[in-house]
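Can you read through this structure? Questions will come right after.
Yeah, one chain of the complex is gone here, protein chain that is, but the others are all in their spots.
Chain lettering (A, B and C) follows the sequence in which the chains are written, and residue indices restart at 1 in each chain.
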Amino acid sequence: MTIGGRSFGSRLFLGTAGYPNQRVMLDALAASGTELATVAIRRISLDGYSESLVDVLARVAGGRINLLPNTAGCLTAREAVLTAQLSREALDTPWIKLEVIGDRDLLYPDVEELLRATEELVNDGFVVLPYCNDDPVTCRKLADLGAAAVMPLGAYIGSGQGIRNPHAIETICARSPVPVVLDAGIGTASDAALAMELGCAAVLLNTAVSKARDPVRMAAAMRDAVAAGRAARLAGRMPVRGFAEPSSPQLGLIGG
Amino acid sequence: MTIGGRSFGSRLFLGTAGYPNQRVMLDALAASGTELATVAIRRISLDGYSESLVDVLARVAGGRINLLPNTAGCLTAREAVLTAQLSREALDTPWIKLEVIGDRDLLYPDVEELLRATEELVNDGFVVLPYCNDDPVTCRKLADLGAAAVMPLGAYIGSGQGIRNPHAIETICARSPVPVVLDAGIGTASDAALAMELGCAAVLLNTAVSKARDPVRMAAAMRDAVAAGRAARLAGRMPVRGFAEPSSPQLGLIGG
Amino acid sequence: MTIGGRSFGSRLFLGTAGYPNQRVMLDALAASGTELATVAIRRISLDGYSESLVDVLARVAGGRINLLPNTAGCLTAREAVLTAQLSREALDTPWIKLEVIGDRDLLYPDVEELLRATEELVNDGFVVLPYCNDDPVTCRKLADLGAAAVMPLGAYIGSGQGIRNPHAIETICARSPVPVVLDAGIGTASDAALAMELGCAAVLLNTAVSKARDPVRMAAAMRDAVAAGRAARLAGRMPVRGFAEPSSPQLGLIGG
Partner (left out) sequence: MTIGGRSFGSRLFLGTAGYPNQRVMLDALAASGTELATVAIRRISLDGYSESLVDVLARVAGGRINLLPNTAGCLTAREAVLTAQLSREALDTPWIKLEVIGDRDLLYPDVEELLRATEELVNDGFVVLPYCNDDPVTCRKLADLGAAAVMPLGAYIGSGQGIRNPHAIETICARSPVPVVLDAGIGTASDAALAMELGCAAVLLNTAVSKARDPVRMAAAMRDAVAAGRAARLAGRMPVRGFAEPSSPQLGLIGG
């Protein structure tokens, strides 16, 4: 899979917030096999007092984990653009996971502000991965504006409800000219597998791992689930049938 | 996992019917990592003209695949018991997947006949794995009669509809004194992961692999999906929340 | 609709337990338009100290409400048969809602005992309406034994979860030679409408009304929901389509 000109061996992207401690976070990142970890740009800054997360990440997993700064907490295009610029300067990367939230309680995207910020950041040379609604029209517009991928939500951020509207995600995947990364809502392994089966190129999750009882084991589960869902998609699943069909032949020696 | 005194490294059981050809079947078995393959006793017998399936299976996957003969197509306890006895004689194994069907179209179990056959076969020394309804009371009775495992259906045999009533499967798993093996209905990888997350000890499937466009790839997908679902179960998933919860801190340098 | 030779104008059957008080129960019965109220035979007996429920019911709703005694709480065929006989003697009716429970926590039917009790009671001249699993084979056997109707569960008694497996209910309705009455699980009006759309002849519910904040209003809602679901079934619903289809013409004066 290629996004923004960079190849990825793993189709699982992981967040870095909310772990019991940094040791668990790093072990979970390693167990997940991820090559892209998202970090709120604000937190990195606030972490300045200790060794920065950036330096730490550079040393785990053989240095294969790239950083994807995000604009979590931004409510307007202007705020998000400023945060992205700060991030590029501080972390020396043009990659940005773009979040522009229209509701602090629901953490739901604001479509207008998101489109505006995407346009501005693309024009400014960023590799933009916008977190967006499960809305095929908005996804297409984001791609038309030059987003490197689109990241529709499965459910509310941090809710663990899974994919509320699989049909919408499937439609978006079927029509998107850029990779679709399911973002938000994943609660457990089968959710991640389903996302891949619907046609997503990758899955981004955080709370499902950081708030599991055993985050490292869950990270490994997610790694396998994404691989399973991807393979199932490529294998071409059997059709769903309304009624039963014997797998074993029904005629034979006895009875029958 | 231990069933009937035998240990299994793989929690995926696979059927042997309906593959494009024997080569694909053997490759799928190998790719799945399974250690237990189910075979309709009638088909084995009819295969007598050529090298028997039994001999073939003994040579693949390092000989790690055990045979689980089944009584597919039997409509009464009497038929099923006779078939099991024939199977034990021919294949030299006391293991039997017990199917007693009450409806030829739906391939739905007949609870009364199933309980009768289970009792008789257990008393006769068989290791009995009955295919049954997603009914907690019937499952408990089967366990009380000495079944080595219970195998409730997720949906109609061969339908690929997934798990129609996850709550019932979860209830059965929570209360069963013997391992629960989800049998029938699995259509794709996320279904298999879900079964394990609900608490199943293993998954048995056939058509989802044999009728995939690429059975060998799907077999590998199922292997990973079962591992993922099992790990997610053990990792203790996050709670489902009604509303959003930020994974990233919401206060910081800009805006906020 | 005719069950056991009796015609019903209303397709809603109602339970009489768990109401805030008798006044509310009687008002709810009246508002529901029901012509059949189910009563636990034990409760009637215990009510002997005051005016019996039977006498009270005879006076409401213009006397149109018939009594359907039930064997709630019975765990064996023997207990249920004795309870039914006691009921017939005390209430002078051969009608019986047959409950034989295999699990006190889940209140789930015991299929073997249920079939045994049905056979015995039918032979003894009862009009038997058995509460059963959503299992097409058990439903067919109950009908074959002479049950006047079959009453598969939508979900656990008193759970309000709705219809957990609509496909199973639809299958049962499509194949049943006797009326199918959905029993248990209904939580709100749309659940009752769905039951009728799936092909049920009637709906039996209790807790959804008795434990609503306003039982009388909910009884009226259920009356309308059953009528709506029945009419929708008869009207022949539109097919479900995978994609959008304009209801309005797409060509015209402007743009287009």
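Convention: a contact is a pair of C-beta atoms (placed from the backbone, for glycine too) under 8 Å apart; a residue touches a chain by one contact, two chains touch by 3 or more.
Every value quoted in this text rests on a predicted model; they were computed, and no experiment measured them.
Here one chain is not drawn; of C:Pro136, C:Gly160, C:Pro179 or C:Gly199, the residue touching it is C:Gly160.
Which of C:Ile3, C:Leu26 or C:Ala40 touches the hidden chain is settled by the complete complex: it is C:Ala40. Among C:Leu121, C:Val178 or C:Met222, the one in contact with the hidden chain is C:Met222.
Subunit A meets the missing chain through residues 102-103, 106, 108-112, 115, 133, 135-138, 140-141, 155, 161, 164-165, 167-168, 171.
In the full complex, the hidden chain is touched by subunit C at residues 15, 17-18, 40-43, 45-46, 70, 72-76, 79, 82-83, 86, 104-108, 156-161, 187-194, 197, 206-208, 210-215, 217-218, 220-225, 227-232, 234-256.
Convention: only the chains that are shown with their structure count from here on.
Remark: subunit A and subunit B have CA centroids separated by 32 Å (rounded to whole angstrom). Subunit A and subunit C have CA centres that are 46 Å apart. None of the residues of subunit C touches two or more other chains.
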